[in-house]
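Pasting in a structure now, in structure tokens, and then I'll have a few things to ask.
A single protein chain has been omitted from the complex, and every remaining protein chain is retained in its original position.
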Amino acid sequence: MKIDRRCFLSLGIGATAGTALSPLPWKLMDDISIWSQNWPWTPVPPDGEISYTDSTCTLCPGGCGITVRKIDNRVVKIEGRKNHPVNNGGICVLGLSGPQLLYGPTRVQSPMKNVNGTFQKITWNQALSEITEKLLTIRAEGRSHTVAGIAGSSRGTVPALLQRFLTAYGSPNFYCQSSIEDSFSLSHIQPQNNKTIPGFDLENADYVLSFGTGIMDGWGSPLRMIQAGNAWKTGKTKLIQVEPRLSDTAAKSDEWLPSKPGTEAILALGIAHVILLESLYDQTAINYHSEGFSTWRTAVLAHYHPDKVAEITGIDSRTIITVGREFGHAERPVAIFGRGKGNTPLSLTEMSAVHALNVLVGNVNKTGGVFTLPEPNYISWPEISLDTKAETGLQTKQIAEGGLLHRLPSAIKEAEDSVTLLFVADANPCYTLTDTKEVIRAFKKIPFKVSFSSYMDETATLSDLILPNHSYLERYEDVPVTSGLRNPLIGFTKPIVNPLFQTKHTGDVIISIARAMKGSIGSSFPWENYLQCLKNGLGQHWNPLINNDVVEIKYVPEFEDIPRFAFQIPNDKPQVLLEGNENNMNLTLIPSDSLRLSSGYIGAPPFMMKTLPDTILTDNNTIIQIHPKTAEKLGLRQGCYAILKTPKDEKKVKIHLSQGIGEDIISFPRGLGHTAYDRYLAGKGINFNELIGPVEDTFSGLDVAWGIRASLIKA
Amino acid sequence: MFPFISFEWVWDIGHIVFMGSLWYALSILGIGMTYCIIKAAIDTQKKDDTSHHH
Amino acid sequence: MDSAFIPEGVKRCPFSQFLAGLGVVGVVLAWGIYAMLLCWLKGLNQTNMNDSYGFALWIWADLAIIALGGGAFFSGFLKYIVGKDELKNIINFAVLIGFICYSSALLILAIDIGQPLRGWFIFWHANVHSMLTEVAFCLSCYFGVLTIEYIPLILENRKIDKIPFFHNLSHNMHEIMAVFASTGAFLSCFHQGSLGGVAGVLFGRPFAYREGLLVWPWTFFLFTWSAAAYGPCFTIFLTRLLEKITGKKLVKDNVIDLLAKISGWMIFTYIIAKIIDTWYWAAVTVHSKGQTLMDFYDDNMFYGLWILVAEIVVGGIFPALILLTKKGRNSEALLWTAVILACLGVCINRWVMVLQVMAAPVLPFEDWALYYPSWQEVATTILPVAYGIILVMISYRYLPIFPQEKELNPIESY
Partner (left out) sequence: MTQEYRKEKKYGMVIDLDKCTGCGACMVACMAENNVPFRDNETDKLKSITWMRVYQLNNGKSYPNEEICYLPRPCMHCEGHNGHSPCVTVCPAIATDYDRETGIVSQIITRCFGCRYCMGACPYHARYFNWWDPVWPDGMEKSLSPNVSPRMRGVVEKCTFCFHRYQLAYEKAASEGRRELRENEYQPSCTQACPAGAITFGDLINKNQAVYKMKKDPRAFRLLERLGTNPKIYYLSSREWVRRAGDNYHPDEETGIVKNHR
């Protein structure tokens, strides 16, 4: 017994010592260290050949040039393209996140059919024959005008193909979202039946008066604006920002004029008053460029004395006078308009009041000023042939009166069968239109919805059929860019990688549907495929585009084609009225735009969400900013929850106190509250558009809602 | 940790003092324990021997 | 049932009661082990630590138990080097406590690191300039010493002692224990110090940063000193607690009195040094960085001047004064108060030197970052307590931890 134990013990000790002295433990330790560095669940990106390809970003209307870095056939990084006329090497958070969209879980990987609420994969043949049959049936019933289309833009070959298809098919119902360009155009008397686009020669301005324009927050072509803004810093150009909140633009401005929300037009007229009173205007230029000046002058001098304006706007009269004088005396002053990212149109009153300043000082179509550009109609396709059915269909009235997209939901609500089939391309109306809940309700009433989206966005989720487009890194397409540029551009995307999934170019889909329908529709689409159609449409621009990805459309204004600005006689109260009852909703809710949040039809990819500060979103809570005094009145504290109520909806929000916003104003981040896309975006925060509703401008009918009345109650 | 065989070793004052003290302390413990064990083994052996003789 | 293993001449509770006790503590232990496994398998996302709190509850627990376990090295130092022979009657228990504290500290460190499988890099790729390297080396070496000190105790178990080899081994180890103990005291001085150095060298963190001597910041010396000062209080506290639980006197009063008196003087001198250090830090060090004392005690929801008062006055001056007076040491109530306050005092000091360092902003545009531990952190911190209780239960039952127990508690009907 004793011996056994001793034996056992010495054996144990010996074994331990032996093992310790052998290479075994060292080998094991080494293995462990290697293994813990190569856990199979941590990916090891394969190496390969590096290549760079230039293209154009289509994720926002900015039209930046990009340089895509690939390793073999993988896109690993998108960088700003050097010497590009828009962004010269710079790039924004959305553009940088492009690979995450390309490879992300939100991609629609093949045609999908919605069967009782769940999507099923189908083949392209099935999808195309189903849609063609449907279209043929509707047309045979003589209801071709009940087919409608929504595009993200009115420009470029793909929206043009959709519109062309609808026309050849016999429907006048092609819509796209209105913008400040529409407001601008409407404030002018056109020489021909054309649109007038504003082009700002900001790089050469020496005094910039911005009425809520998010120069650093994503207005126009965002990177071009940032670069212009920096040129001002070094060139001593003064930037005056009129805005109710301390936006990033206001923060970068030389002077921030925190006007009460909605009083921008009055402030502009107050400034105009100073210019008129002190005769700082350019009579010759006014005569040349506009109509109706003298009556307008009388009205402004009578009603917009700086003292009175100060009372309404909250900006003191001395500041108004100073700004008026500085603007009047500056060599190349410019007044710029469009709130935030400038995605929503302005009321004609406000547009006119602000642009009147440009006209007054005579900086229209001059270096450093505003250019009245014609629509860049560069697409040259053969005439559409129309059969009688098409002609009858085109005779019908547009479902949404005046071709205004925001009227479509209520039109559908009124007459249920007004739209039987809807195409949506490069747009996400079920997220971006105001009063979103009503939009979705109306959308659901449409018997058959077809989305061309590459991503599983809100509209695609609610569609009956998804015919996914290639992503912008997988396709050829022209990218027309206006976005306030001095000279409009045509950018160009080309396939950086072969299509990853069973996707098809929307242009090809439209062409093949049309050709399958034969007759006059088919003959209106004489191209084999989209690439041929694109080449044909671009004409002289094709070669420069295929070589350099960008073409500038230089515009030199000539007298005959200059549209004339129409001075609008301001009425006594040119403020845009807010929806809601002032008595029970005494706060004003305004959106805040940020370059770190995408509020357009593309949702923010994971990297972008990562850059959001915790003063905008915590967990899934949208954070609103209010002044501490507002909070005190309502018994709210930093970080507490409150119920935000507007005439449209009510939502639970988190409170952040800020000294960058006036009393009784709520600043609300725009771009959150997606329900579709991936788990990195869906369910995070609240969609601002759900809280406001369309407010129509009395003159133009455009949806000019910029805010709404609201109340806050502690939750 | 070890001179000569590990590439991070530098013959500077820091390494010599630090590692010197370490190896010094480890040696005392190691030698001490070895001594105890060997001596105990010898002692045990001796006792066994004496008991056998009796 | 297990009477053959129980030391001669002492009385122990029935085996069933002992097992029941083990069972109860075992449940807590199991909870801690579950949390530990979660941390190892799922990673440190199981904690509430974050990028502001790289060090949190665990590092505090480490520092605190090592300070409290300081009783082992200091009583060893007193007995074997200074020659206070009375302390032989408490040294076994002090060693046991030390062994528990240090093994726990090592375990917590193994949970605390993000890549436990690479933990040995700290030895293999050692950066000799890092205080943490010094900690790791001295800590593991001293744990070795404690193991060496604990082994003879195990060997003295009635059954084991009957094996001649173990009997001889135990005897031999006792013979040269002074060598081991002094090596231990040397190692311990350094790792207690380097634990203090961990915070003191952070020149990017004015709250922690201290000037010092050669490569050692003042906190190096303060930590060694405070561990030596407060450690014995913890030994006394646990001895007294064990006496309460067992209902027996285990150590004679003169032994406790001696240890308490030494501890009193140590705390008293330490706290003077600590006050001077705090004053110098506030008036000179922090001032030169553009900050003031109140920058670190203001404008947040937790850390106020109260914590400074609690550490220095309540947990320092009070127990020192009690332990310095004979009356204080002789009054059971006052002694209890003193050792408890002292233990709290040193724990607060370690808390402050870890958690408040992380909490206080350095960049003027940053805010305080406050933190509370997750249940996994709490469970893994309680884990060593449960483990310690179990080890004390077993050791007390089977090993002659308290040499005076037999004499103080004679068993009449043997």
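Couple of notes before you dig in:
Here the chain labels run A, B and C in written order, and each chain numbers its own residues starting at 1.
Methods note: contacts are C-beta pairs under 8 Å (C-beta built on N, C-alpha and C of every residue); 3 or more make two chains touch, one makes a residue touch a chain.
Source: prediction; values computed, not measured.
Shown chains touched by the missing chain in the whole complex: A, C.
Check C:His171, C:Arg205 or C:Lys406 against the missing chain and you find that the one touching it is C:Arg205. Contact with the chain not shown here comes from a single listed residue; of C:Ala136, C:Ala379 or C:Val392, that residue is C:Ala136. Contact between chain A and the unshown chain involves residues 33, 36-37, 39, 41-48, 69, 71, 74-80, 87, 89-93, 96-97, 99-100, 102-105, 216, 222-223, 226-227, 229-230, 233, 246, 248, 251-252, 256, 258, 500, 595-596, 606-615, 617-620, 627, 658-662, 678-680. Taking the whole complex into account, chain C touches the unshown chain at residues 43-45, 49-55, 112-116, 118-119, 121-122, 124-127, 129-133, 136, 198, 201-206, 287-292, 295, 357-358, 362-366, 369.
Following the convention adopted for this analysis, only the chains that are shown with their structure count from here on.
Between chain B and chain C the centroid-to-centroid distance comes to 27 Å (mean Cα coordinates, whole Å). Annotation: 62 Å between the Cα-based centres of chain A and chain C.
Along chain C, residues 165 each make contact with two or more other chains. In the complex of the two chains, the chain A residues touching chain C come out as 2, 5-6, 29, 32-33, 35-36. Of all the residues in chain C, the ones that touch chain B in their complex are 123-126, 128-129, 133-134, 137, 141, 144-145, 148, 164-166, 168-169, 171-173, 176, 179-180, 183, 186-187, 190. Residues of chain C that touch chain A in their complex: 115, 117-118, 120-121, 163, 165.
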